[in-house]
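Of the protein chains in this complex, all but one are displayed in their positions.
Up next, chain A:
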Amino acid sequence: MCASVKYNIRGPALIPRMKTKHRIYYIALFSVVLLGLIATGVFQFWPHSIESASDWGVEKRSVRAVPVVRLPADSPIPERGDLSCRMHTCFDVYRCGFNPKNKIKVYIYPLKKYVDDSGAPVGTTLSREYNELLAAIADSDYYTDDIGRACLFVPSVDVLNQNALRVKETAQALAQLARWDRGMNHLLFNMLPGSPPDYNTALDVPRDRALLAGGGFSTWTYRQGYDVSIPVYSPLSVEVELPEKGPGARRYFLLSSQMGLHPEFREELEALQAKHGDAVMVLDKCTNLSEGVLAVRKRCHKHQVFDYPQVLQEATFCVVLRGARLGQAALSDVLQAGCVPVVIADSYILPFSEVLDWKRASVVVPEEKMSDTYSILQSIPQRQVEEMQRQARWFWEAYFRSIKAIALATLQIINDRIYPYAAISYEEWNDPPMVKWSSVSNPLFLPLIPPQSQGFTAIVLTYDRVESLFRVITEVSKVPSLSKLLVVWNNQNKNPPEESLWPKIRVPLKVVRTAENKLSNRFFPYNEIETEAVLAIDDDIIMLTSDELQFGYEVWREFPDRLVGYPGRLHLWDHEMNKWKYESEWTNEVSMVLTGAAFYHKYFNYLYTYKMPGDIKNWVDAHMNCEDIAMNFLVANVTGKAVIKVTPRKKFKCPECTAIDGLSLDQTHMVERSECINKFASVFGTMPLKVVEHRADPVLYKDDFPEKLKSFPNIGSL
């Protein structure tokens, strides 16, 4: 053994001394090793197609190696598409019944290669775009690999381009899918329908009840509410990066860049050009391009050569004419360039027209009116044109940009039909991010003055100041419109006084005990609140007169979407410290009211408790301060409106000091309140508070008028 090792170490040196027989052995051995190494290297570094081509007995990973399905010539063909199909007739919604979160489940059939009897393929097995599309679906939340749970089936039969397939055989391929069942709940994607010379506007493959997501539908073939009209994807979208160009005047007013236009259309366009000169530019394909230049990326006018699609960014409006087909990939290029498409294709169903408002991003001109195009466009005000340019670009970014965007928008549309109560709104589909960000949708948008008879519910937050609380209850109960009084007992260590001790008042009085001493308890949406108006009042606010409270309620009725309160406060920008500052001095402006005494809609209680952004609620409870500022932020943010301060200023017994036990407006308090404003502004990401210079008084306040005839004489007295 020992010797063998020794021999082995010295091996190479011994070879020449060995016998020929042994030498042959060793040479054979080394060549085996060498061969092994070479083979390994080949497997490591050779292009992968070869590797997958060799059958390893595991998963097929090349498109060329997918299982082949032979379709007998007499295998069944689905019926032609049924034009009367609607979701409630041709779609089996029961399959979608158990999908949680109102999201349909989509199954993709595994890829197969279909051949006819003679072995000839029925079409492209898989195009790049269809592969991307299926991958996008598989990566999305919609995807399921469980055919039994799926509600929508996407065949992997590629029908994006009708020219690349054989109609009858493709139909046979569809018919033999595992869950075909007359095409029920099957979704086909097709971008280039029809074939010469007639070019049908929908895929000619018989597909029975299958849904068709098609590019180039016309009103005659489109089944409203059933089919989905999709864009014709432009491969240039990935090739060329066009940076967003701001709206505004551009070099050409109207540009036509399509090649292969029908001569009649071209004549019309050239007539426009002749009439309006430089403002209109009609481009065509280039005739004498040098070798190696892609014809699709160049356009020419006379001897001028332009880069396509870059030239589209030079125009305000771009013509998108129908060719042999209604749907044109040029539409995508035009939108990408932020050029407003002028769609001249009668009866064309624009992409995603079920949800997209194309009036905001395009101009549709009837073919008959083509000669008027220029004057029609001229009549659009500049502001609207700029709006359309922005909108066009946004549509491209959201729904045209990639195959993935197209696929997901299609599925979203179908999803919204099945779960309409959870559907995406018009604004979400159509408003560009800028608008979404800056717009406010007031939850109480209906101008509705609630009837006075409803009255309001007063909510008194108290801890243990029983005497003061009883005085507040007695005072508030004098207000005519009070309909209920709710005492929120925030002290867990002490029971509220016995029932007999409470003041006797004319309206129901309820005491709610809380589980924890939290300031947020004041804004909890208690079931006991039956009125829409809520008066939040501290247990030490005894200085408000009945007239003032009643008047406050009536002001609230006129502004039910706002906080209507008594003491007003202001936020200011401190230029030295570079942050917000809280201000309680006598100022000419207000931006907040203290909720120690304020009317508001009970819906804001719900918002405060369940929809407060960030950790504000916990922060308030932890600091035992600033719940009123948080409420002011919340309401201003959601309504976009300012508070209403009612009646003149009074010497309040520091209503905002409850949390710090009688310490009057000292410096720390102000600093803490300022901190709250800064904290909340950062959580909201903006400063929602609105500053106003007015307050509400009774019509005849301080007017030269007999006091006893005034409705609210007792206002502003100290």
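In the analysis below, a residue touches a chain if its C-beta (ideal position, glycine included) is under 8 Å from a C-beta of that chain, and two chains touch if they have at least 3 such contacts; residues count from 1.
By our rule, contacts and distances are computed from a predicted model.
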| item | value |
| --- | --- |
| Choices "Ciliary neurotrophic factor", "AP-1 complex subunit gamma", "Exostosin-like 1 isoform X1" or "Protein BCCIP homolog" - which one is the UniProt name of the chain not shown | "Exostosin-like 1 isoform X1" |
| Full-complex contact with the absent chain, from A:Ala274, A:Ile449, A:Ala622 or A:Val671 | A:Ile449 |
| Sole residue of A:Ser402, A:Ser546, A:Thr587 or A:Asn678 that reaches the chain not shown, by the stated touch rule | A:Thr587 |
| Of A:Arg401, A:Lys581, A:Lys617 or A:Lys645, the residue in touch with the unshown chain | A:Lys645 |
